[in-house]
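Quick one: the structure is below, and I'll ask about it shortly.
A single protein chain has been omitted; all remaining protein chains appear in their positions.
Then we have subunit A:
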Amino acid sequence: MKRTRDELAHKEEARIQALTKKSVPKDLTEEEKAEVARVMKKSGVINECGKETVTQDSIQRLRGTTWLNDELVNFYGAMVQQRADERLKAAGGKPGEGGKDLPGGKGRALDIHVFSSFFYSKLTTDGYAKGRIGRWTKKFDIFKKDKIIFPMNIGGMHWTTGCIDFRKKRIEWYNSLPGSAGDIFEELRKYLDLEHRDKRKKSFDFTGWANYRCPDYPQQQNGSDCGVFTALGMEALARDADFNFEQDNIPFFRRLMVLEIGRAKLSKIPTRED
(Lines give C-alpha, C1' and ligand atoms only; values in the text may rest on other atoms or scores of the structure.)
Protein backbone atom coordinates (compact mmCIF):
# COMPACT_ATOMS: atom_id res chain seq x y z
CA MET A 1 0.00 0.00 0.00
CA LYS A 2 2.75 2.40 1.02
CA ARG A 3 4.77 1.48 -2.03
CA THR A 4 1.85 2.28 -4.30
CA ARG A 5 1.43 5.61 -2.63
CA ASP A 6 5.13 6.38 -3.09
CA GLU A 7 4.90 5.37 -6.70
CA LEU A 8 1.94 7.66 -7.18
CA ALA A 9 3.76 10.53 -5.50
CA HIS A 10 6.74 9.89 -7.71
CA LYS A 11 4.61 9.82 -10.83
CA GLU A 12 2.90 13.03 -9.82
CA GLU A 13 6.26 14.69 -9.24
CA ALA A 14 7.49 13.56 -12.65
CA ARG A 15 4.32 14.89 -14.21
CA ILE A 16 4.74 18.29 -12.58
CA GLN A 17 8.38 18.40 -13.65
CA ALA A 18 7.45 17.59 -17.20
CA LEU A 19 4.93 20.40 -17.18
CA THR A 20 7.20 22.97 -15.65
CA LYS A 21 10.54 22.25 -17.28
CA LYS A 22 9.71 24.00 -20.53
CA SER A 23 9.07 27.67 -20.30
CA VAL A 24 8.58 30.56 -22.67
CA PRO A 25 11.89 32.45 -23.15
CA LYS A 26 12.15 35.75 -21.30
CA ASP A 27 13.39 37.61 -24.34
CA LEU A 28 14.84 37.33 -27.83
CA THR A 29 18.61 37.15 -28.32
CA GLU A 30 20.46 40.35 -29.24
CA GLU A 31 20.80 39.12 -32.83
CA GLU A 32 17.10 38.39 -33.03
CA LYS A 33 16.28 41.83 -31.63
CA ALA A 34 18.39 43.41 -34.36
CA GLU A 35 16.50 41.32 -36.91
CA VAL A 36 13.18 42.53 -35.47
CA ALA A 37 14.36 46.13 -35.78
CA ARG A 38 15.26 45.53 -39.44
CA VAL A 39 11.85 43.98 -40.19
CA MET A 40 10.11 46.93 -38.54
CA LYS A 41 11.98 49.35 -40.77
CA LYS A 42 11.06 47.63 -44.04
CA SER A 43 8.68 49.43 -46.34
CA GLY A 44 5.89 48.10 -48.53
CA VAL A 45 5.24 44.36 -48.35
CA ILE A 46 7.07 42.81 -45.38
CA ASN A 47 6.58 39.20 -46.42
CA GLU A 48 4.31 36.62 -48.00
CA CYS A 49 3.32 33.16 -46.81
CA GLY A 50 0.97 31.02 -48.84
CA LYS A 51 -1.66 33.47 -50.03
CA GLU A 52 -1.19 35.88 -47.13
CA THR A 53 0.70 39.15 -47.08
CA VAL A 54 1.77 41.52 -44.32
CA THR A 55 2.45 45.14 -45.15
CA GLN A 56 4.48 47.75 -43.30
CA ASP A 57 1.38 49.32 -41.75
CA SER A 58 0.19 46.00 -40.36
CA ILE A 59 3.51 44.92 -38.84
CA GLN A 60 3.59 48.10 -36.73
CA ARG A 61 0.54 46.76 -34.94
CA LEU A 62 2.79 44.29 -33.13
CA ARG A 63 4.23 47.15 -31.11
CA GLY A 64 3.11 47.77 -27.53
CA THR A 65 -0.53 46.99 -27.05
CA THR A 66 -1.84 47.87 -30.51
CA TRP A 67 -4.76 45.80 -31.75
CA LEU A 68 -3.88 43.18 -34.38
CA ASN A 69 -5.54 43.14 -37.79
CA ASP A 70 -6.57 40.36 -40.18
CA GLU A 71 -3.28 40.48 -42.11
CA LEU A 72 -1.26 39.56 -39.02
CA VAL A 73 -3.66 36.92 -37.71
CA ASN A 74 -4.14 35.33 -41.14
CA PHE A 75 -0.43 35.38 -41.93
CA TYR A 76 0.12 33.51 -38.66
CA GLY A 77 -2.50 31.01 -39.78
CA ALA A 78 -0.64 30.57 -43.08
CA MET A 79 2.61 29.85 -41.20
CA VAL A 80 0.78 27.33 -38.97
CA GLN A 81 -0.58 25.66 -42.13
CA GLN A 82 2.84 25.60 -43.77
CA ARG A 83 4.51 24.00 -40.73
CA ALA A 84 1.74 21.40 -40.38
CA ASP A 85 2.06 20.43 -44.05
CA GLU A 86 5.85 20.13 -43.74
CA ARG A 87 5.55 17.95 -40.62
CA LEU A 88 2.99 15.74 -42.28
CA LYS A 89 5.18 15.28 -45.37
CA ALA A 90 8.20 14.53 -43.15
CA ALA A 91 6.12 11.82 -41.44
CA GLY A 92 5.39 10.25 -44.83
CA GLY A 93 1.90 11.68 -45.13
CA LYS A 94 0.25 13.94 -47.63
CA PRO A 95 -2.09 16.83 -46.89
CA GLY A 96 -5.61 15.78 -47.76
CA GLU A 97 -5.03 12.12 -46.99
CA GLY A 98 -5.25 12.31 -43.19
CA GLY A 99 -2.69 12.71 -40.41
CA LYS A 100 0.11 10.28 -39.54
CA ASP A 101 0.96 8.87 -36.12
CA LEU A 102 4.60 9.49 -35.35
CA PRO A 103 6.83 6.53 -34.40
CA GLY A 104 7.55 5.90 -30.72
CA GLY A 105 4.25 7.32 -29.50
CA LYS A 106 5.45 10.85 -30.20
CA GLY A 107 2.03 12.10 -31.08
CA ARG A 108 0.75 12.72 -34.55
CA ALA A 109 1.52 14.89 -37.54
CA LEU A 110 -1.93 16.36 -38.00
CA ASP A 111 -3.60 16.96 -41.32
CA ILE A 112 -5.15 20.37 -40.79
CA HIS A 113 -6.66 23.18 -42.75
CA VAL A 114 -6.46 26.76 -41.56
CA PHE A 115 -9.17 29.05 -42.89
CA SER A 116 -8.67 32.79 -42.83
CA SER A 117 -10.64 35.06 -40.52
CA PHE A 118 -13.01 35.79 -43.40
CA PHE A 119 -14.39 32.25 -43.26
CA TYR A 120 -16.45 32.81 -40.12
CA SER A 121 -17.32 36.39 -41.10
CA LYS A 122 -18.59 35.35 -44.50
CA LEU A 123 -20.43 32.37 -43.04
CA THR A 124 -22.29 34.50 -40.53
CA THR A 125 -22.95 37.59 -42.64
CA ASP A 126 -23.72 36.03 -46.03
CA GLY A 127 -24.52 32.45 -45.07
CA TYR A 128 -23.20 29.26 -46.67
CA ALA A 129 -25.06 29.50 -49.99
CA LYS A 130 -24.97 33.23 -50.67
CA GLY A 131 -21.36 33.45 -49.48
CA ARG A 132 -20.46 30.56 -51.82
CA ILE A 133 -18.61 28.95 -48.92
CA GLY A 134 -18.80 25.55 -50.63
CA ARG A 135 -16.23 26.80 -53.15
CA TRP A 136 -13.71 27.47 -50.38
CA THR A 137 -13.11 23.73 -50.23
CA LYS A 138 -12.94 23.00 -53.95
CA LYS A 139 -9.34 21.79 -53.58
CA PHE A 140 -9.71 19.57 -50.50
CA ASP A 141 -12.18 17.60 -48.39
CA ILE A 142 -12.58 18.89 -44.82
CA PHE A 143 -14.02 15.54 -43.74
CA LYS A 144 -10.64 13.90 -44.40
CA LYS A 145 -8.83 16.42 -42.21
CA ASP A 146 -7.97 15.91 -38.53
CA LYS A 147 -8.89 19.50 -37.74
CA ILE A 148 -9.88 22.75 -39.25
CA ILE A 149 -8.67 25.83 -37.41
CA PHE A 150 -9.69 29.44 -37.94
CA PRO A 151 -9.39 32.85 -36.33
CA MET A 152 -12.73 34.53 -35.72
CA ASN A 153 -13.27 38.27 -35.56
CA ILE A 154 -16.15 39.03 -33.23
CA GLY A 155 -18.00 42.29 -33.68
CA GLY A 156 -15.07 44.07 -35.31
CA MET A 157 -13.24 44.27 -32.00
CA HIS A 158 -12.32 40.87 -30.64
CA TRP A 159 -10.22 37.92 -31.89
CA THR A 160 -10.99 34.36 -30.87
CA THR A 161 -10.05 30.93 -32.22
CA GLY A 162 -12.37 28.28 -33.60
CA CYS A 163 -11.57 24.66 -34.31
CA ILE A 164 -13.46 21.65 -35.60
CA ASP A 165 -11.72 18.50 -34.41
CA PHE A 166 -12.89 15.52 -36.46
CA ARG A 167 -10.97 12.96 -34.40
CA LYS A 168 -12.30 14.12 -31.04
CA LYS A 169 -15.67 14.98 -32.59
CA ARG A 170 -15.63 18.40 -31.02
CA ILE A 171 -16.59 21.88 -32.11
CA GLU A 172 -14.22 24.06 -30.15
CA TRP A 173 -14.13 27.74 -29.33
CA TYR A 174 -11.24 29.43 -27.52
CA ASN A 175 -11.73 32.87 -26.04
CA SER A 176 -9.05 34.76 -24.11
CA LEU A 177 -11.78 36.70 -22.33
CA PRO A 178 -14.81 35.40 -20.47
CA GLY A 179 -18.00 35.73 -22.41
CA SER A 180 -20.97 33.94 -23.86
CA ALA A 181 -20.53 31.89 -27.03
CA GLY A 182 -23.77 33.28 -28.41
CA ASP A 183 -24.72 31.29 -31.50
CA ILE A 184 -21.14 30.35 -32.47
CA PHE A 185 -21.57 26.59 -31.95
CA GLU A 186 -24.88 26.65 -33.76
CA GLU A 187 -23.35 28.46 -36.75
CA LEU A 188 -20.48 25.97 -36.96
CA ARG A 189 -22.82 22.98 -36.72
CA LYS A 190 -24.89 24.49 -39.49
CA TYR A 191 -21.70 24.87 -41.55
CA LEU A 192 -20.70 21.23 -41.04
CA ASP A 193 -24.12 20.05 -42.11
CA LEU A 194 -24.32 22.29 -45.20
CA GLU A 195 -20.77 21.42 -46.25
CA HIS A 196 -21.56 17.71 -45.86
CA ARG A 197 -24.75 18.07 -47.91
CA ASP A 198 -22.82 20.01 -50.56
CA LYS A 199 -19.94 17.54 -50.86
CA ARG A 200 -21.42 14.22 -49.72
CA LYS A 201 -25.06 14.79 -50.65
CA LYS A 202 -26.40 13.86 -47.23
CA SER A 203 -26.81 15.43 -43.80
CA PHE A 204 -23.93 15.38 -41.32
CA ASP A 205 -24.11 12.76 -38.57
CA PHE A 206 -23.64 14.61 -35.28
CA THR A 207 -23.74 11.43 -33.17
CA GLY A 208 -21.05 11.71 -30.48
CA TRP A 209 -20.23 15.34 -31.29
CA ALA A 210 -19.88 17.89 -28.51
CA ASN A 211 -19.42 21.63 -28.19
CA TYR A 212 -16.24 22.37 -26.30
CA ARG A 213 -14.86 25.34 -24.38
CA CYS A 214 -11.48 24.86 -22.73
CA PRO A 215 -11.94 25.55 -19.00
CA ASP A 216 -8.36 26.76 -18.45
CA TYR A 217 -7.63 28.57 -21.71
CA PRO A 218 -5.11 31.40 -21.11
CA GLN A 219 -6.82 34.71 -20.40
CA GLN A 220 -5.70 38.18 -21.43
CA GLN A 221 -5.48 40.74 -18.64
CA ASN A 222 -5.98 43.78 -20.84
CA GLY A 223 -8.12 45.02 -23.70
CA SER A 224 -5.60 44.69 -26.48
CA ASP A 225 -3.86 41.31 -26.80
CA CYS A 226 -6.60 38.96 -28.01
CA GLY A 227 -5.05 38.82 -31.50
CA VAL A 228 -1.82 37.44 -30.05
CA PHE A 229 -3.72 34.88 -27.93
CA THR A 230 -5.64 33.88 -31.06
CA ALA A 231 -2.46 33.37 -33.11
CA LEU A 232 -0.82 31.36 -30.31
CA GLY A 233 -3.98 29.32 -29.81
CA MET A 234 -3.93 28.30 -33.48
CA GLU A 235 -0.26 27.37 -33.21
CA ALA A 236 -0.86 25.04 -30.25
CA LEU A 237 -4.03 23.52 -31.71
CA ALA A 238 -2.14 22.57 -34.87
CA ARG A 239 0.15 20.37 -32.74
CA ASP A 240 -2.54 19.04 -30.39
CA ALA A 241 -0.48 20.74 -27.67
CA ASP A 242 -1.24 22.43 -24.36
CA PHE A 243 -1.67 26.19 -24.35
CA ASN A 244 1.69 27.19 -22.99
CA PHE A 245 1.43 30.95 -22.80
CA GLU A 246 -0.04 33.60 -20.55
CA GLN A 247 -0.40 37.37 -20.37
CA ASP A 248 3.14 37.88 -19.00
CA ASN A 249 4.59 36.24 -22.14
CA ILE A 250 2.75 38.44 -24.62
CA PRO A 251 5.38 41.21 -24.99
CA PHE A 252 7.86 38.44 -25.89
CA PHE A 253 5.44 36.84 -28.33
CA ARG A 254 4.71 40.15 -30.04
CA ARG A 255 8.44 40.50 -30.77
CA LEU A 256 8.67 36.84 -31.78
CA MET A 257 5.77 37.34 -34.20
CA VAL A 258 7.69 40.14 -35.94
CA LEU A 259 10.66 37.80 -36.27
CA GLU A 260 8.50 34.96 -37.55
CA ILE A 261 6.66 37.12 -40.08
CA GLY A 262 9.98 38.51 -41.28
CA ARG A 263 11.15 34.93 -41.88
CA ALA A 264 7.74 33.58 -42.96
CA LYS A 265 8.40 30.68 -40.62
CA LEU A 266 7.35 29.76 -37.09
CA SER A 267 10.18 29.69 -34.56
CA LYS A 268 11.16 26.73 -32.46
CA ILE A 269 11.03 27.71 -28.82
CA PRO A 270 11.23 25.28 -25.87
CA THR A 271 7.46 25.29 -25.30
CA ARG A 272 6.88 24.21 -28.89
CA GLU A 273 9.15 21.16 -28.78
CA ASP A 274 7.09 18.01 -28.77
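The criterion applied here is as follows: contacts are C-beta pairs under 8 Å (C-beta built on N, C-alpha and C of every residue); 3 or more make two chains touch, one makes a residue touch a chain; residues count from 1.
The working rule: contacts and distances are computed from a predicted model.
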{"item": "Record-based protein name (UniProt) of the chain missing from this complex, from \"Small ubiquitin-related modifier\", \"[RNA-polymerase]-subunit kinase\", \"NEDD8-activating enzyme E1 regulatory subunit\" or \"Proteasome subunit beta\"", "value": "\"Small ubiquitin-related modifier\""}
{"item": "Absent-chain contact - pick from A:47, A:117, A:244 or A:271", "value": "A:117"}
{"item": "Candidate in contact with the missing chain, chosen from A:76, A:136, A:166 or A:243", "value": "A:136"}
{"item": "Given A:12, A:27 or A:126, the one touching the chain that is not displayed", "value": "A:126"}
{"item": "Interface residues of subunit A (partner: the chain not displayed)", "value": "45, 48, 51-53, 55, 57, 65-71, 74, 115-119, 121-122, 125-126, 131-133, 135-138, 153-159, 177, 179, 220, 222-227, 230"}
